[in-house]
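What you see is the complex with one protein chain gone and the rest in place.
Let's look at chain A:
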Amino acid sequence: MALRMWASSTANALKLSSSASKSHLLPAFSISRCFSSVLEGLKYANSHEWVKHEGSVATIGISDHAQDHLGEVVFVELPEEKSSVSKEKNFGAVESVKATSEILSPISGEVIEVNTKLADSPGLINSSPYEEGWMIKVKPSNPAELESLMGPKEYTKFCEEEDAAH
C-alpha cells in the first residue's frame, strides 16, 4: 500500500506516467525529494500551513506535504467567522486515519470567511490543498508576521531536510 504510493509519487515526479491526482495543479511547482508540490507565490510556516496574501485578505490552508503525511482527511473542524486567530496557536483540526491533528495559524487576525465546503467534502484538502482545500480567510492584524514565514524555496528545503533526517 505504502509501496505503491511511493512508486506512483516517484513516477509522477519523474513524469514517467500520468497519474491523475496531481495533474490539475498549477504549473508553477518545484519537484522536491519529498515528492510533494510547493506552490510559488505563497508563504509557508514550519508547521506546514500556507498563507496567500492578497491585499487585506489572507487565505490559509495546509500544504501538499502536510496532506500527504496526514493521509485521507475525513473530518475538518474550523473556527467560526468573526473569531480571532493568533500566530502559532491552534485554530482548528483535521481528522485522518483515526488521528486528529491540530492546525496552527501562521498569522494573527480575524476570521472573515470559512470554507464551508470542507464539512461535506473534507477530501478536498487531499485533492486540492492549495485551491479548493483552503480553510479560512483572515484579515491580518499584523502584516509584518508574513515576513517571518518561509518562501517556496526555503519551505521545499525544509521539507527535504525533515524527510531526509529520518
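Keep in mind that, in the parts below, a contact is a pair of C-beta atoms (placed from the backbone, for glycine too) under 8 Å apart; a residue touches a chain by one contact, two chains touch by 3 or more; residues count from 1.
FYI, contacts and distances are computed from a predicted model.
A chain of the complex is left out here; the name its UniProt entry carries, from "39S ribosomal protein L13, mitochondrial", "CDCA4 protein", "Epithelial membrane protein 1" or "lipoyl(octanoyl) transferase", is "lipoyl(octanoyl) transferase". Contact with the undisplayed chain is limited, among A:39, A:85, A:104 or A:125, to A:104. Here one chain is not drawn; of A:90, A:108 or A:128, the residue touching it is A:90. Although one chain is not displayed, its contacts with chain A can still be listed: residues 1-4, 6-7, 10-11, 14, 16, 33, 47, 66, 68-72, 74-75, 77, 90, 93, 95-102, 104, 160-166.
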